[in-house]
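Pasting a structure here, questions to come.
Only one protein chain is missing; all other protein chains are in place.
Note that the chains take the letters A, B and C in the order they are written out, and that residue 1 is the start of every chain.
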Amino acid sequence: MSKKNVGLIGYGYWGPNLHRNFAVNPGFRVAMIADTRPARLERARQLDANLQTTTSGEAITDHPEIDLVVIATPVASHYPLAKRAIQQGKHVLVEKPFCATTEEAEELVRLAKAQGVQVLVDYTYLFTGAVRMIQEIHQSGELGKISYYDSTRVNLGLFQPDVNVLWDLAPHDFAILDFLFGEEPILIDATGYCHVNPHLPDIVYITMHFASSMVAHFNLSWMSPVKVRRTLIGGDAKMLVWDDLNNDQKLKIYSSGITVQQEHKRSVIIPEYRIGDIFSPRVPNNEALAAMVEHCRQVIDGETAAEIGGDRGIRITRLLERTQIILDRNLETVAALRKGNTP
Amino acid sequence: MSKKNVGLIGYGYWGPNLHRNFAVNPGFRVAMIADTRPARLERARQLDANLQTTTSGEAITDHPEIDLVVIATPVASHYPLAKRAIQQGKHVLVEKPFCATTEEAEELVRLAKAQGVQVLVDYTYLFTGAVRMIQEIHQSGELGKISYYDSTRVNLGLFQPDVNVLWDLAPHDFAILDFLFGEEPILIDATGYCHVNPHLPDIVYITMHFASSMVAHFNLSWMSPVKVRRTLIGGDAKMLVWDDLNNDQKLKIYSSGITVQQEHKRSVIIPEYRIGDIFSPRVPNNEALAAMVEHCRQVIDGETAAEIGGDRGIRITRLLERTQIILDRNLETVAALRKGNTP
Amino acid sequence: MSKKNVGLIGYGYWGPNLHRNFAVNPGFRVAMIADTRPARLERARQLDANLQTTTSGEAITDHPEIDLVVIATPVASHYPLAKRAIQQGKHVLVEKPFCATTEEAEELVRLAKAQGVQVLVDYTYLFTGAVRMIQEIHQSGELGKISYYDSTRVNLGLFQPDVNVLWDLAPHDFAILDFLFGEEPILIDATGYCHVNPHLPDIVYITMHFASSMVAHFNLSWMSPVKVRRTLIGGDAKMLVWDDLNNDQKLKIYSSGITVQQEHKRSVIIPEYRIGDIFSPRVPNNEALAAMVEHCRQVIDGETAAEIGGDRGIRITRLLERTQIILDRNLETVAALRKGNTP
Partner (left out) sequence: MSKKNVGLIGYGYWGPNLHRNFAVNPGFRVAMIADTRPARLERARQLDANLQTTTSGEAITDHPEIDLVVIATPVASHYPLAKRAIQQGKHVLVEKPFCATTEEAEELVRLAKAQGVQVLVDYTYLFTGAVRMIQEIHQSGELGKISYYDSTRVNLGLFQPDVNVLWDLAPHDFAILDFLFGEEPILIDATGYCHVNPHLPDIVYITMHFASSMVAHFNLSWMSPVKVRRTLIGGDAKMLVWDDLNNDQKLKIYSSGITVQQEHKRSVIIPEYRIGDIFSPRVPNNEALAAMVEHCRQVIDGETAAEIGGDRGIRITRLLERTQIILDRNLETVAALRKGNTP
């Protein structure tokens, strides 16, 4: 099968990684890269002297030879660029966050269906060995009924001028949650704080309640001196800890939990907790981005259904939007109270 | 100065620790121990053959020879026992949580003032080397203006029939917060979940907003397979991480943070983050409980002002009560929505 | 069965622990404690007002009522005190290191046999949950043929005036090795250095070669700023890591190892290594010393054979003696060379 031509728009932080991974995938050929900053393009050419470059995104969305347009620009331009590419009958892969609004996301999916092209969103985490293994473990029923999902994703920076910490970090967690459980929350609580930029929260705490009686909590921060990437998943049979920074034991499955005894006469439950063995399955450390690129190839070649298709993108954008609304209202309340408190 | 006679009511989980520490403090003599369970009293006598024991708490509150009544019973009985002891002109040391309501706490403090006796609350954490050192560091201004306080206090169990995870674990955090900053929040958010006992939340997430613009977050759980005792304190100068389970480096001070540059023309703040050195002061590992006991002696002997007096107890009980109200309302909403969702 | 009367000689660092554990064992009664320092005896009486104390060890070895003499004095006095106690028909439990020479150890065992009493050595480590579990795992054959045992036992101090780091720390390792494998080395290498006291090595490196083709290495130090208690046991099937300071995962069993392929034509073996899962069995954290005390009771009451009997004591003392000889010769060589090098 002939190589698909890839046009990459945006060569900032993530662009070079996409470049490198599309370059080595036998199904693709990186034909052209666009960035408004010539210096970035210069850097791109260092890796490949023959590479075509341009400062205009449209030069790529409109390029007749290009089959797949990869969009790694600031979020505001995702929708217009993707729309234009789709209208030219091209497949698109959009960096997360997918779109600024659910409406945009829904329109892109509609258009793509009409044009018979693929809209894919780069939820790289879904292709990590860890998430794949967690999915297997969960689906095997080993954990039992899931009672909670508790994620801490904090580090220092990386600040971005156009998105807050919610839109920067939460897409990872929301995509994983959607991938593992496919359930939408019945209630979202969100609060946080803007320390650096009065308009962009840099710490956000989110709690989601689900009909299945699972509760999910997300601690997101750009203000932590320590980097933490830890998720606890509690089931009524076993519990799992995913520490993404622990290379020896990314996953630990605890044969620990709570055993609930019969109701007492004074109708008080006396639980007993079991501390048990710990098992750490070996997590293959493939490069997730390479797996994501290969998945794009298979989807475009019709070999498999999309796991990072626009539908998931819509759900996750809706979650971000809903959370942002709650967050805004909460921050307004705090601001009002603070005014009241500080004459 | 003659030894003060101590009567200890309640010989469950914490009682033996109080017994051991009062026994070795030269200022005290453990005269009598009460517990409704003879087997517990038997265990107490193993440590001290001469010890008087009783199954009646009143035998201690009313005992003419006893100077200090230490109450380590379930919370419901704190108020009546403490009240009775105070009315007999005895000093009292009450286990945390101090009282079930702010009203009870306030009345005990009023009575004690009238009787000229001390009401003390066992906030042991305030006497750890770590908290003392954090206080010094904070007061020295080294951290700068505090922007956040983020505490994770999770483990498996220990479930208690009469309190939920909020009243069990939060008193530690609230006492530390009150001790370090002495500021009451202007807004409290709280949510959680009851997995084991439908009436007792075993996971609670709390966020507090302060007029000083500090935000505090507490992740409390009885459902975590891993025990975590970690608090991050972020200042605009430096950041501090307190990992109470790390004996080598309980405290780490990070010369890291955010440097905010001048406003950009497009009115976007471009922050830069600094990753710097880490300093771990040596934390003396004295036994906190022994220090607390010695503090009680000094307060009773009029040598020093109480750091764990009833006033702090009132403030912390009020925080617990306020949080519980928010938590209840939130859980009701979730329950209602869930009913709606699950026909 | 009536309680055995215990006399404890030596109330320094370890004595109080022995006191506490014998006191709570239902089979024993701590009748008398001896120490040359009245202040130490005072401290002992704080725990038990009725306790008899003396500054003379003989007052205990010769005491008609005492059944078991526990010796926790500096090593030089182990032999004379134990001998005298045995001659009076008493059982003895001797602190490690058992004796200063193999000859002494052998004589004590001979005498005890003649007197029909027990000589026991306090190799506490053999009663830890970790060592018991390692023994089970090893005996189950799960690890396969053992190829190496690599122990690191380093920390800062505790310096002792009468023993070097070899006699202080190696008894633990040698006892564990003897307990697990029961094989004596065919060759011992030992070297080290005296930094603080010109006559007492404070760093010692030992390598032992065994006929079974196992190699054992011991890194012992009083000069390390970090405390490490880690042992690797490599088998041709699986490998085990025992980190005694890791409470969550004291033991880790690695399904990792080396798979040797067929000889290549150029007679070079091409091994392949497997990185596999990690399993951490839950290690019960009983107090080892309490288990050791209970074992003493059972042995004295004839309920079980001694696992810490004099015979093991002889073997371990011989290992220490052999190692010391190699170490001395090596240090002399270094000293001579250094003289040569530093005019």
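Definition applied: a residue touches a chain if its C-beta (ideal position, glycine included) is under 8 Å from a C-beta of that chain, and two chains touch if they have at least 3 such contacts.
Predicted model only: the values in this text are computed from it and were never measured.
Participant: From the listed residues C:A49, C:V226 or C:A305, report the one that touches the chain absent from this view.
Facilitator: C:V226
Participant: Where does chain A touch the missing chain, residue by residue?
Facilitator: Its contact residues with the unshown chain are 24, 46, 49-50, 226, 248.
Participant: Could you list which residues of chain B touch the chain missing from the display?
Facilitator: Interface with the chain not displayed, on the chain B side: 248-249, 255, 275-282.
Participant: For the chain that got dropped from the picture, name the residues of chain C it touches.
Facilitator: 147-148, 150, 152, 156-159, 161, 186-187, 189, 191-193, 195-197, 203, 205, 207, 209, 211, 213, 215, 217, 219, 221, 223-226, 232, 234, 236, 239, 241, 254, 256-258, 260, 264, 268-271, 273, 275, 330, 333-334, 337-338, 340-342
Here is the rule we go by: only the chains that are shown with their structure count from here on.
Participant: Suppose a student superposes the Cα atoms of chain A on chain C; what rotation angle should they report, nearest 5 degrees?
Facilitator: Rounded to the nearest 5 degrees, it is 180.
Participant: Taking each chain's centre as the mean of its C-alpha atoms, which one ends up farthest from the centre of chain B?
Facilitator: Computed centres place C farthest from chain B.
Participant: Give the residues of chain A touching no fewer than two other chains, as numbers and ranges.
Facilitator: Within chain A, residues 275 contact more than one other chain.
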